[in-house]
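The excerpt is restricted to a subset of chains, each kept in its original location.
Labels for the chains are A and B, by order of writing; each one numbers its residues from 1.
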Amino acid sequence: MDNATLIVLLALLQYMFFTARVGLGRGKYKVDAPACGGDENFERLFRVQQNTMEQLIVFIPATFAFAYYLSPKWVLAVGAVFIIGRFLYATEYVKDPKTRTPGMGMTLLANVVLVLGALFGVVKGMF
Amino acid sequence: MDNATLIVLLALLQYMFFTARVGLGRGKYKVDAPACGGDENFERLFRVQQNTMEQLIVFIPATFAFAYYLSPKWVLAVGAVFIIGRFLYATEYVKDPKTRTPGMGMTLLANVVLVLGALFGVVKGMF
């Protein structure tokens, strides 16, 4: 499970970077807690972090399950697609939310491959 | 851990379906990113996804811990209660948020059973 752990930890570092930008954005755009809106630029940083969390809740368990039940080697490739897709998504979203689609598509595709691949592996092993 | 993995992957597929509805809802109800509000119907779809994530953060690790430390068999039953409860919750919430209580109760109950059961198992094993 070394490969899966490595990929997950790198994705977590990326997420912590997105989270730090939200924290710094509160000062920069003058959005005091508990508010999470009121400034379009802050909202973009916030949604990048939130959406990454929404994807990680699938990505983390699916990465481990895919590595264990299907392929500890291919998990590196699919995980890389997820992380690069998230980077594109975050970069584009901050410039203009309308251009986030390709990066978003890469992370969704990676998650679908991980979940369906792991499901195939675990079900196959039961018979 | 095959049973726990199977249950978690099925719950993730359900969550991905809820997430897809939010994405499609942006077009249908004209809610452009980064906004997440402004239309009651969109907000219902969004809250179904968000609340499912809020529950999955407990459900996923607790399912594995329950299967490992207490019962790899009963995890299937408790996991099924969670998934069916989430389905009821989502169906009712979209019609009328006030009717979401029974489905919500089923998923909360499942999570309490999983966390307390796993805690019992891990603590018992330490003595």
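Methods note: a contact is a pair of C-beta atoms (placed from the backbone, for glycine too) under 8 Å apart; a residue touches a chain by one contact, two chains touch by 3 or more.
Computed from a predicted structure; not experimentally measured.
Peer 1: Given 2 chains in view, how many copies does the entire assembly contain?
Peer 2: The whole assembly in this structure file has 3 copies of the sequence.
As a convention for this text, only the chains that are shown with their structure count from here on.
Peer 1: Centre to centre, by mean C-alpha position, how many angstrom separate chain A and chain B?
Peer 2: 19
Peer 1: Spell out the residues on chain A that touch chain B in their complex, using ranges where they run on.
Peer 2: 40, 43-44, 46-47, 53-54, 57-58, 61-62, 65, 68-69, 93, 97-98, 100, 111-112, 115, 118-119, 122-123, 125-126
Peer 1: Report the residues of chain B in contact with chain A in the complex, numbered from low to high.
Peer 2: Residues of chain B touching chain A: 2, 5-6, 8-10, 12-13, 15-16, 19, 32-36, 49, 53, 56-57, 60.
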